[in-house]
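Up next, chain A:
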Amino acid sequence: MIGNLPILSLITFLPLVGAIAVAVLPSRWTRPTALGFALAAWVVSLLLLIGYLPGRPGFEYVETFDWIPVFGIQYKLGVDGLSAALVVLTTTLSWIAILSSFRPIQTRIKEYMISFLILEVGMIGVFLALDLFLFYIFWEIVLVPMYLIIGIWGGANRIYATIKFVLYTLVGSLLMLVAILATAYAYSAAHGGSWVGAFDFLALREFAASSGFAPALQIGAFLAFFLAFAIKVPMFPFHTWLPDAHTEAPTAGSVILAAIMLKLGAYGFFRFAVPLFPDAAHTFAPAIIVLSLIAIIYGAIVALVQPDLKRLVAFSSVSHMGFVTLGLFVFTQQGLQGAILQMINHGLITGALFLLVGVIYERTHDRTLAKMGGLSARMPVYAAVFGFFAFASGGLPGLSGFVGEFLTLVGTFEANPAAAAIATFVMILAAGYLLFMFQRMFFGELSDFFASVGTRLTDLQPIEILTLTPLAALVVVFGVQPGLILRLVDGTVRDTLQSAAEGAPIAVPPAVAVGAVGLIIAGIVARIIWVLLPGHAEDTSGAAPAAIEGGAAH
Partner candidate 1 sequence: MSFQDLVTIAPLVAAILTAAAILVVDLVWPGRSAPALAAAFIGLAVTAALVLTVGSTDATAFGGAYTVDHLTTFLDVLFVSVIVLTILFAPDYLLPRSLPVAEFAIVLVFALTGAMLIAASTDLLLLFLGLELMVLPGYMLAGYHKTDAYSTEGAIKYFLLGSFSSAIFLFGLAFVWGLTGTTRVDAVAAALATIVAGQAPLSAGLAMGLAFMTTGVAFKMAAVPFHYWTPDAYQGSPTPITGYLSVGPKVGAFALVLRLFVEALGPLAHWWLPVVIILAALTMTLGNLVALTQDNVKRMLAYSSIAHTGYILVGLAAYAGGRVEGLDGLLFYGAAYAFMNLGAFAVIAALQKRAGVTSSLETFAGLGRREPLLAVLMTLFLLSLTGIPPTAGFFAKAYVIFAAVQAGGPLTWLAVIAVLNAAAAAFYYLRVVVYMFMRDPADDAPAMQHGALLWGGLAAATTLTILFGLFPTTILGLVSAASDAISTIAR
Partner candidate 2 sequence: MARTLVSLLFGLAVMGAVLGIAVVMLVFLGQDWKDALFWVLAAVMIGAGLLVVTMRDIIRCGLAMIVCFGALAGIYVLIGAPLIGATQVIVYIGAISVLILFAIMLTQTKDAPARLVFQTQAGPAAILSVVLAVLIALAISATDWGAATHRVRIATSALSSVLFSDFVLPFEVVSVLLLAAVIGGVFLAKREPGGPS
């Protein structure tokens, strides 16, 4: 059916065509055009999924075009199970996000939709690119529209948040660029200076598997990749941009941020960091597991005390994404599969949660939990849907969140029961913050604040239900039939695991490791002492430090 059509390019660039169309067409067509193109991309991506035979290792639908032949840089796209799943996730959430923006976004709709469509191009591109250089380009393309979406249509503190988001991400990704280039050069140097395949993921992976990159390069490049991806995921302690960005972003921005953008980092770990540098991956796996565990527990604990609804969900994202990195770096079949499931489920569930937060925010223009209460009576459907997704997020079995989490834990348990035990404790904490949130919002008598909002407090509108229904349906379907995804990504998992299995830890002198840890601890202690000195504490959470935003006020 799809024959010789360059279907991957079609998916990738349909939104771009859409963006151009939106720019050209008159304003009153903006919304339908944007939605139409997003839906078109979605439909095509579904065709891709139908045509894709699940479970096979390797890449299909590969499209290649010599882009910068001097350095062997290609325009090369291809799908395997993981990218297929994530592409469909992206296209799905994109149209949902666009649809959900119809009502809340009333200013500069054209620019908004253009940004969103370009954002979609970048995200799809990241998932499809099989050339490291191309990957990097898509990776960076994602930044700009998100920057604008948060910065223009965001909340009060949006500029601080968006600049922080971009700068933080940029630091990581630029170092990754250095690593990509160094890797390519190492490949070329090992092939007598020939640049053919130097940026080609498949060639690099094969090289990594057969002879492998030099330990020093592996360490350096892996660290750079790690930083880029860890910031994006985000892993503790690189997560602090996330609550700010989420809190300030418009609803749809938060949705995409949580559902897709965070997956970019996890995908990067899967696709590039581990297969290309297996030895380094093994070397750092213990540290990454520790960081993941910290993220899981710490994110959940901090979520417990968040006064702002969105911030709470944001910290829960930190906790949930910890599972993804945990599952990946234990290098077991179940861990990997769980991590992938967790990626997709987190996309669906947290996306939906942000949509739901947006529902109440749009009506009340406030997200302070302390002001809420008793919504159940006024908005029963909303309460039911919110409860559904809250419990899904909390890992209620039968819904999709559970399977990913549990598989990850099983995989971890295989490798390291103690780590699994620590991670499992998040079940309690997750129940804690989700139920706290749910109770605060929906139970009790209608709060004074809500009462003052009055008639604006209407129950879910059809358009909102329309955006939430597919997500809910998928949450149930994947909860009951996770095999749909598991079989799809089976090949990817095998590939990744095989690459990982070939790695062995690089010997790091104990002195170096101890020194590094000591340095970090010393840094933390120094920072704490510094903050404890009078006048250095940041009392207001997330308020823009004048130095960052104010620039040069002299």
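Behind the choice of candidates: all candidates are chains of the complex that A comes from, given by their letters.
The definition used in the following text is that contacts are C-beta pairs under 8 Å (C-beta built on N, C-alpha and C of every residue); 3 or more make two chains touch, one makes a residue touch a chain; residues count from 1.
Owing to the predicted nature of the structure, the values given are computational and were not obtained by experimental measurement.
All listed chains 1 or 2 share the complex with chain A, though the touching one is 1. Here chain A touches candidate 1 in the complex through residues 67-71, 108, 111, 133, 136-137, 140-141, 143-144, 147-148, 151-152, 158-159, 162-163, 166-167, 170-171, 174-175, 177-178, 181-182, 184-185, 220, 551-552, 554, going by the rule given at the top.
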